[in-house]
Every structure is written in structure tokens, then in C-alpha cells.
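Here the complex is missing a single protein chain, while all its other protein chains stay put.
Presenting chain A:
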Amino acid sequence: MGLPFDISYVFSFVPKLASTLLLTLGIVAGSLLSGLLFGLIAALPRLYRIPVLQQASVAYASFFRGTPILIQLFLIYYGLPELLKMAHIDVTRTPVLVFVILTYGLHTGAFVSETIRGAVMAVDRGQVEAAYALGMTGPQAFLRIAAPQALAIAVPVLANQTLALLKDTSLAFTLGVMEMSGKAQSLARITQHFLEAYLALALLYLAVAFILEKLLLAAERRLLRHERPGEAAGRFRLRRGLTLRKLASGLQGGTPS
């Protein structure tokens, strides 16, 4: 299959693929924002132990972490219109991109909710007790005391989840979205230069991942400029040894995507 390898095609494919980069980054940005929102909404009932909602949140996180993103894409794309049809809402004219961003958002939200939960639980209980003793209300104690400290633990993990999300968006082509991978596959078929197109695709992903990683690291340093290095991890270690390893599983980006 295909025509003989010709390296010049790789370079001519790169700008063509780069034209779809904006769509890929748009999916990442949309999914990340909705994922942070879903994640926060799902984490709160578990942090404050609200009955029923807590169980629902556990089930949500378990399902979206326990099934492949590819299955979730199809499930939501085919399933959501059916479910909404029962409620007499017609979504057949909704663009595919909405379903794609919603799925990635829900998927990311499940991971984000676990991260937020883990990070908040890692903040020493005495901190919140001291805040209450000073007369702060619940939301004040959360926003002023617990959240900033939890952020120090959560931010590196969230940065990793963003990079994983970038790579996961390569699956959006299955629903016919012409993002970078979809474009690469159609270019490959049209020109019959398969390897060249996929190498150009790999180069682009590598470049974007590299730049994104540097940006996230810079953002991390800016956000955590009040933390002394290693303090967040040290505090974690004091509470319980095992959770440090669970945290590391997020830090090391242990799951392939």
C-alpha cells in the first residue's frame, strides 16, 4: 500500500495539519474548562459528605474513569439524543463538536474531581478548625484556607491531566471531527503517503505537548510562588504515607493516553 517514502512530504504536511491545530486546542480548552467545572461540582458533595449526592458523585467518577474514552464518545453521541428525546428535547441539529467537548469534559471532570478531593483531604484538618475558631463561615474557610493550600497539591496533577487531554483529543476523529488526527488520516488517504502524514502528525503533537508542558510549568510556578519547594509534598507525607504514592500516580502520569 501507499507510495514510496519521500521525506519532503512530511514538511509539506506540517503546515496543512497546523491549520487544524486551532480546532484541537479549542477542544482541549473547552473540555478543560467544562472538566474543571464538572470536577468541582462532583468533588463538593464528597468533601462535605452530602447524602445521595455523594453516592452519585462516586458513581460518576467511577464510571468515567472505568470506561475507555472511545466508548464514552460513542455512548454520549448516540445515547444523549435518545435520552433527551424521551424528555421531548430535540438535539439532532446540535453540532458534533458539542458532544465531543461534553464527553471530554465529563471524562476530565471525573479525574479532576478525584484530584480535588485528594488535594483538599491532604490539607491538615487543623487548618480548617483554626479558621472556624477564628469565626470564619464554611465557604470562607474553604475559599480562604483550604482551597489555596489544596491548589498547591492539585496544580501539578491537573497540568498532567491537561497533557493527557491533548493526546486524548486525537480520538475525536471517530465522530468525524476534522481535528489534527482526522486531517492527517484524510491527507494520508488522498496522497497515499501514509507514513509521511503520520510522522508530521507525531511531530506536531510532540511540539504542542512540549510547549504546553512548558507553559503549564510556568503557570504552576506563578500559582505556587508562595509555597516553599517541596512543602506541599512534605505536608502530604506527614498525614499518611500511602496517599503520597497515590498522589505520585497522578504526578507521574501513570496512565497511557
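Structural remarks
Convention: contacts are C-beta pairs under 8 Å (C-beta built on N, C-alpha and C of every residue); 3 or more make two chains touch, one makes a residue touch a chain; residues count from 1.
Here, contacts and distances are computed from a predicted model.
Comparing "Oligopeptide ABC transporter, ATP-binding protein", "L-cystine transport system permease protein tcyM", "Xanthine dehydrogenase family protein subunit M" or "SAM-dependent methyltransferase" against the UniProt entry of the hidden chain yields the protein name "L-cystine transport system permease protein tcyM". The missing chain, though absent from the display, is touched by one residue of A:65, A:144 or A:221; that residue is A:65. In the complete complex, the residue from A:52, A:86 or A:190 that touches the missing chain is A:86. Listed residues A:48, A:132 or A:210: the one in touch with the omitted chain is A:210. Mapped onto chain A, the footprint of the missing chain covers residues 1-2, 4-5, 62-63, 65-72, 74-75, 78-79, 82-83, 86, 167-168, 170-171, 181, 184-185, 188, 194-195, 198-199, 201-202, 205-206, 209-210, 242, 245-246, 248-249, 252-257.
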